Structure formats: C-alpha cells, structure tokens
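These notes concern the structure reproduced below.
All protein chains but one are shown in place.
As written, the chains take the letters A, B and C, and residue 1 is the first residue of each chain.
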Amino acid sequence: MTQAKPRSPKTSRKGKATGKSTGENRAVGFPEGLTEQDLLNSYRQMVLVRKTDERVWMMNRQGKVPIAASCQGHEAAQLGSLLAAQQDGDCFLFPYYRDLAIKMMVGLSPTQVMLSFMGKVGEPYSGARQFPLQGADLEHRVIQISNVVGAGLTQAVGYALGCRMLGDDTVVLAYLGDGATSQGETHEAMNFAGVHRLPVVFVCENNRYAISVPQSLQMAITDVASRAEGYGFPGVVVDGMDLVQSYQATREGIKHARSQGPVFLEMKVERLMPHTTDDDDRRYRGDDEVEQARLRDPLVTFPAYLKEQGILTDQEAEEINAEAQRAVNEATDVAEAASPPDASDMLSHVYAP
Amino acid sequence: MTQAKPRSPKTSRKGKATGKSTGENRAVGFPEGLTEQDLLNSYRQMVLVRKTDERVWMMNRQGKVPIAASCQGHEAAQLGSLLAAQQDGDCFLFPYYRDLAIKMMVGLSPTQVMLSFMGKVGEPYSGARQFPLQGADLEHRVIQISNVVGAGLTQAVGYALGCRMLGDDTVVLAYLGDGATSQGETHEAMNFAGVHRLPVVFVCENNRYAISVPQSLQMAITDVASRAEGYGFPGVVVDGMDLVQSYQATREGIKHARSQGPVFLEMKVERLMPHTTDDDDRRYRGDDEVEQARLRDPLVTFPAYLKEQGILTDQEAEEINAEAQRAVNEATDVAEAASPPDASDMLSHVYAP
Amino acid sequence: MPLKSVIEAVREAMLEEMRRDEKVFVMGEDVGLRGGVFLATQGFLEEFGQARALDTPLAEASIMGIALGAAFRGLRPIPEVEFADFVWPSVNQLIGEAARVCYGTNGALSVPMVVRIPYGGGIRGGLFHSQNVEAYFCHTPGLKVIAPATPYDAKGLLKSAIRDDNPVVFLEHKKTYRLVRGEVPEEEYLLPIGKADVKRAGDNVTVVSYGLMLHYCLEAAEVVAAEGIDVEVVDLRTLKPLDKETVVESVKKTAKLLIVHEDNLTGGVGAEVAALVADEAFEYLDGPITRLCGPDVPTMPFAQPLEDAYMPNTEKVAEALRKLAAY
Partner (left out) sequence: MPLKSVIEAVREAMLEEMRRDEKVFVMGEDVGLRGGVFLATQGFLEEFGQARALDTPLAEASIMGIALGAAFRGLRPIPEVEFADFVWPSVNQLIGEAARVCYGTNGALSVPMVVRIPYGGGIRGGLFHSQNVEAYFCHTPGLKVIAPATPYDAKGLLKSAIRDDNPVVFLEHKKTYRLVRGEVPEEEYLLPIGKADVKRAGDNVTVVSYGLMLHYCLEAAEVVAAEGIDVEVVDLRTLKPLDKETVVESVKKTAKLLIVHEDNLTGGVGAEVAALVADEAFEYLDGPITRLCGPDVPTMPFAQPLEDAYMPNTEKVAEALRKLAAY
C-alpha cells in the first residue's frame, strides 16, 4: 500500500467527452475478494439509493421533506468503500451528511430512510431531533453527531484510539468532503492519527465544490491526498466514479490502516445535483459542467460495465429498477402515514441518567 | 527560491560533538547584502539580548519579574531573520512569545524591555496589561496580540491580505514554534496564504519541544517544512543556530514571498533553558541533552566564526560584553525605580471611542 | 416609504457602506460567486470584484483571524459566519483575540469589524442550523452585540456597526429574513448602537425582547389589549451594551417585567436583564420578574411538533402576560 502511487483519475474534463463510457479505467478481470454477486448486489444498492435520493428531492419540492443533501454522483465511491468495509467485517463508520448510500446500505430499510427525511416516529438516528440520518445508528456501527463540517474527524480518530486501548481490531472509516479539508480540525485529526499510527482510513469525496466554492479557492493544490505525507502516512488518488476502484483502494486502505496506520483516500467524484435542496447551483456553475459530469454518472457507467462483463442483462436491469421503485413507493407511503414524534419528547435526553 | 532543496541541518546530535565549532556549515565569503558591520552589529545585538534574557531570568528568581520565556538558543534564527527583514525595509512582523531578540532589536531600548518585564509605566506593548512584550509595538511594525499558541498566524495572513488590498509592498513575517504547527489555525493560515499567494514568510523555530512534549509526539515527520508543499508553496529547512544561514534563507524567503507567494522556513534551533521561568525541564529531559546543545550555542559559535573571519577581536568582544552589561544594569535600575501603572487605568480602552 | 424584507435591508446596508468606503469588504463561505447562501451579498462580486467579495475556504477560524488581521491593516472587514451553529471554530479569534485587542494593546489597535451571523430557529433547522448564540457574546467585554427585529432597525444598525471601530457581532434571525417586511426610508439613515426602542407604549406590564420574538410579543400585546392589559414592548435591538436606562424606566412605570427570548433560559440575555432590574428598579417592582424563554435543551429539534414545543410563540407570551398582569 505504501508504494501505491497517486494515480490521476481520468475524468471527462481531461479526456475527450465522447458521451460514452469506455470503461478504460476499470479493473480487468476480478479484483481480490469480489464476486459477481457482490457487484450485482452493489448495483442493486446503487439503484435503490438513487431512487430514494430522487424521491426525497421530489418530496422536498412538495414541501414534505424540509432538507436533503443528494449523493448523486458519489454513489460509486460510497458503495465501493462500504463494500470493502463490510467484507472486512470489523469497521466502524463516521460518514458525513452526503453519505446517503453508506447510511442506507449498512442496513436501514427504505422505510426507515423515508421516516428520517420526513421527521417521523421510527427515525433511526435521532428520533427526528436532527436533520435526516444524523445522530447515531449504533446497530450498524455508524456515528455522525452533526453536520458541522469537519467535526466528526477528531471523533473518528478518538474512536480508533479507544478501540486500540480496548484491544479491538476495528478500523475506522472517516468520510469528508473537499471543503472539509480546509478545517483546522481536519488537520488536527490527521496529525494525531499519524503520530499514533491509528487504524483510520480517511475517505475524502472530492467533488471540487464546497457549496459554491470551487477547489481552486479551497486549496492551492490539485490532489489533496498529497497532504497525507506531511502527517507521515500515504495518500492515494482514486477515481471515485468507479465502484471497483473505490472498493479496491478502500480494501487496501483498511489493510494498511490495521497494520501500519492511517491512509488518506481522495475519491474524485462529481456532485450531480445542487449542494442541497436549498441550493441553486446555476448561480455558480454552468449547465454544461453538470451535463459533462452526467456522462460519468455511475448509474450509467456501472451497469454498462456490468453488461460488458456479462454480469448484468438488460432484463435484470429492468427488474432491479422496478423492484427499487416499488420499495421506494412503499416506503414513501408508510412514512407519509406515520406520526411525527410527540411534543413531550422535546424535553427528554438532555442528560444521560 | 522554489528550487531551494530542503537542507538537512548538521546538528551536533548528528555530527560528532567535538565541543568546538568548526564553522563548516557557514557561508564562505560574504552572503549577498551583508557587510562586516552587519555581522558585528548582529553580534552586538546578540550579546545584549543574552544579557537581558539572563537578567530577566534572575529577576524572576528574585520575585521581581512574574514570568519570562527565554530565547536562549534561538538568537541566531531570530536575529538572522530580523536582519533580512530590516534590510528589506518593508516587512511587518508577527512574532511569538519566545521572540525576545526580535522584539528588542526592532528598536526597543533595554530600559523599555525591563519596564515591560516588570510591568511598569512605559511598558511599550500593552501599558503593562499583558505579559511582557505582548500586545503591539506599531512604531516598529510588530503585533503579537496574545500568547495563545497559533493565534497570531491567521492574523498575520490577514494583515498580508490587507496590505495587498491597499497596494502595499509589505511582506509579513509570521513566527511560530514546532508545537504551534499542530494547531488547526496554523493549517488554516497556511492554506489561505497558499490559495491567495500572499506575501508571507512563515518562520518556524523548531526546538523540538512544546513545553515537555517532544517532536515525536507532536508530529510523525522529521521536517515540518515538508508540509508547505501541501499548501502549494515551498518549505525550507534551515540551521537556525547559524545566523548567516538564517539571514540568507529569510532574505530569499522575503523575495519569494513578494514575487510568488508564501514560504515556510523551518529553523532548527535549541531551547537552552526550561520552557519558561515556571518550568522545570529536568522532569522531561536529561542534563546531557542541554549540555550537548550548549556546544552549539550561537553565543559561542557566532563570535568564534567572526574571529575566524577576522571580523572580531578578543578585545572588541570584551568591550561588547562590557557595554551590554552596562546597558542592562542601567535599564534594570531605571525599571526598578519606575512606577507601576495607576489602578484607574484598569477600566480604560475596553472599547475604541 | 418602500416595504423591504430584513434580508434586503441587510444587503442594502452593506452595499451602501461598500460604495461609500472602499475599505469595507465582505468575506466568508459562498459570499462571492453565490452571493451568500441567503443572498445577502448577491451582486457584490460583480460590483466590487473578488477582493471585496471574498469567497474563503471552509474554515471559520481563519475567516475570523484573517478579518482581524486585515482590520489591523486598517480595513473594515465584514466576515460572515454562514450559520450561527458554525461560529464555534472561530471563537478563539472572536472571543479570545478580537475582543481583547483594544484593551490588550492599551488602545493602540482597534478592530473595526462586523461579524454577520444568521441565527435562530423556527425554520426546521434542527440542532445544527437553529442555534441562538447571543448570550456567549454578551458575556464578552470588548464585543458589541446587535440583534435587530425589523428591516428598518437592521439597516440602520448595520450601517452604524460598519462604521464602529469595535468588533460587532451582528445577529440576523433567519426566520425574519423574508417573513418580516417593513418600511425602510430611501434616504440614508443611521441608528445608534446601544439604544433600545419602545415598540409599543403601555402601562401595565413591560415585556423586553428582541429578534423574532419581538414580533410575537407585539402580537401578544394586541391580544391582551383586548382584555384590558396595556403592555409596553421594549425591543432591546442592541444586546451589548444593554440599554439599562430604557428598560429600567419602563419597569418603573409598569412595575412588572416579562422577558421573552428564544435562546435557552439559563444564563441567557434575560438573566442579565432580570438581574439589572432586580438591583436597580427593586423598589418599583410589583411582581416577580418572569422569563419566557427557550427551555434548557440543546436548541430546537427537527420534527415539527418538537420544534413547535420549543419555540415561544404569541399564545405563550399572551398567557405569561395575563398571569403577570393578574399578580
């Protein structure tokens, strides 16, 4: 792992935009530990997440969901890294607000997700006290206390420290955006992890925007992964639009973390939607930019790859779509019918007993 | 400047400790812009600073100075960089609490310094509201609002931004310790300076300790200068025990800062005294370590070099010493006789009018 | 006079001051290209350029520290904290440093800076997009704190804040941004920092409030007026320095005091108002000093019924007024 050289991802910005995924970045043959079933399953997850994401956005427009941050364009990076974490079996996750795919696919049902976005009883992270899917889902080994950018990273590092003190074999995956790399706390988290060689994989989903602020105003470098060296551990650039590559890098990262200490993975991704349902990204980027990015949408390129590889047929793809649509419809109905929490809950749990 | 490769300083830890300075690291001939007079003057300053520093420490033991941080061992780095700044003529300084040599030699009299340590009327930085030499000495273009580690760095960067907005040609020198590099704010300051290519020279006086915490528990790397790359600008390792090298590196740094943006200079120095008058460093480091370090004391090696170069005679050295001693004695007497501020001052200047 | 919203008033105040004085500039996350997440700085980048509508990296400590440093050079920065909830990384610079600059340099330096902070709840912001943060800054000597309730006050006070040579925390209640509209003169005007405003005169009970809650208090005053209770509504407007005189004068007249704020009860601004009155108007008081405030839970939760349960509102204020009037 330490010898892994940063690879510059081939993005459609740099290559010529043919409008057609050639799959040229993709692994040839099967990566370590991956079965056809895994890939198919990841595709199923990806479709379900996308349908959910789209539904949530729509419901926001209907006034039924106050706020949502879309993960569209980040799915391959998120699901690839999650697949690696799940195969490892002993990982703990500190995602951030854009990680719908991760939070959902650790084991939540579409209904739980919908309850969360609508702030209803059964909300799994905070009892609907917080923004959707924010708080803790301990059953699935996930913590995200807040959406304060960067605030989860020192906590993730502390969690890893605690695991070491108790002799656990856990590796912690800590997720952040490109904007989050500017926060002082991110620096402090990485520095501490480096000094104590803690088992942490930092996964940076670099979509080149922090709301409207482009990467060029966020940092003076191209690959933020290069900062890892300054903390005494390796940084790797990954094509986060590619699930297999994201999986592989994370799997190697987890191994490295457990044996030698932290790793920083920079997943180059695209944010296909505005920052959140509150945002209007036409104020700061051209339509063409997003159109270009859509050519690399994992929901387009991943099934194409699977079909090329003979893992997925058109008919299966249809079925997967239909199944996901049914699940999301059902979840929506259940959540709409569910009750909001009782006003009296407002006063409880300020303190632990 | 950009092509300047980090040089590993030859320290007595690494080389053999002969107890004799061979001057092998030193520049041969005269570095750009330096005259014999400059060097002699720097030596005169160095002696005066050392005598002041020693006196202040002694007065602390007598209960007359509540607190002091000694700059012993840092003089070459501080005076070398100051010399470069003064030759430039258009620099603004944000030193930190250990920078006695800088704060004094920008133009304060020994008496002003003594008044400051004793908290008397005439204290030049804060009217004796703050720790010695903390606040602002605007006449000499120096600001240090607090001794909160790292807190001055974003301010220094903001000052540089302000200068650019007003069209000044100013370069800002921002000083920090090795411990300060861990602070989130330091990261944020460097990142912003990098993004906007601001004219800032970061001068890190790395004495390998933050009070008792050794460098190995502070960072997982050897040369913290290497972090600069991650902010898009060069970092240089300098032997901060060598005044000429410190001068040269700073001079080049200032040029680079003005034309191309920030630079990070890591001055490797030795802290010859405990952290402050409140500290007892025998708790965390052996006597031999300090003894070894004393072999490289600039008050030993610099005059030896000057003598080797034929710039300084034994007799001149004697005179310089005697003159400094007189000045410090006189300053002490004046300061001891001076009045403390009037109690009624306590309520003024909470707000600007 | 034209009707304007609070956000329009805020934007206009900055626009006018930036045109008047080229040392004034805005900086913060998304203030440039996007014109601010609430569009407070819309069009600024186009008019003033990148240098004066500066999109910063996502790092609040540096936003504050860099503003401070620029102020040392003589500029008049207006750093924006995108939401009050994100002010914490910056308070080492704001509470720790900025507030002490003038005092700590014996008056040699001052900090002409206005920190704009959208704050407050009732907008389904949940625990991390709803916070009230005023009490922390009110406890910090060296800072001034302003929290207007109306477009008129917002504009006049923001302009004064920009011209003030001290660090001013300017709190804009997010829910008032578009909800509250009011008359704003075309011609230039300034309002004095440190002066409360009697928004409604009355004889029976004084209610002291600010920000969004001020409007609920005014509504409640009308409700109970119909029942024969004549309420005086004092809008603090400036929270630090507090306009003790106006509050004490009012209580001397009415003999009864209700304080209403959205922020948590314990240690809130209301505690200080109560303490002042319990000392300086003790002999005039004819009823317990009552506070109707946010409960001591960490900000209002996300789900609608929970948020509603947290927020003081017109009916709750009216009820408290009735109780106090009947004392």
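In this section, a contact is a pair of C-beta atoms (placed from the backbone, for glycine too) under 8 Å apart; a residue touches a chain by one contact, two chains touch by 3 or more.
Just so it is clear, the structure is predicted and the values come from calculations on it, not from any experiment.
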item	value
Chains in view that touch the one left out, judged over the entire complex	A, B, C
Identified contact with the non-displayed chain, of A:105, A:160, A:204 or A:241	A:160
Full-complex contact with the absent chain, from C:54, C:214, C:289 or C:321	C:289
Candidate in contact with the missing chain, chosen from B:147, B:222, B:309 or B:325	B:147
Option touching the unshown chain, where B:180, B:225, B:293 or B:306 are the choices	B:180
Residue among B:130, B:191 or B:332 that touches the chain left out of view	B:130
Chain C, residues in touch with the chain not shown (by the definition above)	61, 85, 88-89, 91-92, 95-96, 99-100, 103-104, 127-128, 135-136, 138-142, 240, 242, 264, 266-272, 274-275, 277-280, 282-283, 285, 287-291, 296-299
Touch list for chain B against the chain that is not drawn	66-67, 119-120, 123, 126, 128-131, 134, 146-150, 179-180, 182-185, 210-214, 217-219, 278-279, 283-284, 340-347, 350
Interface with the unshown chain - residue positions in chain A	125-127, 129-130, 134-136, 138, 143, 145-146, 148, 151, 153-166, 168, 184-185, 188-189, 191-192, 195, 348-353
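Keep in mind that, in the parts below, only the chains that are shown with their structure count from here on.
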item	value
Distance from the mean Cα position of chain B to that of chain A, given in whole angstrom	46
In chain C, residues with contacts to at least two other chains	56-57, 59, 61-62, 89
Junction residues of chain B - those touching two or more other chains	184-185, 188, 191, 195
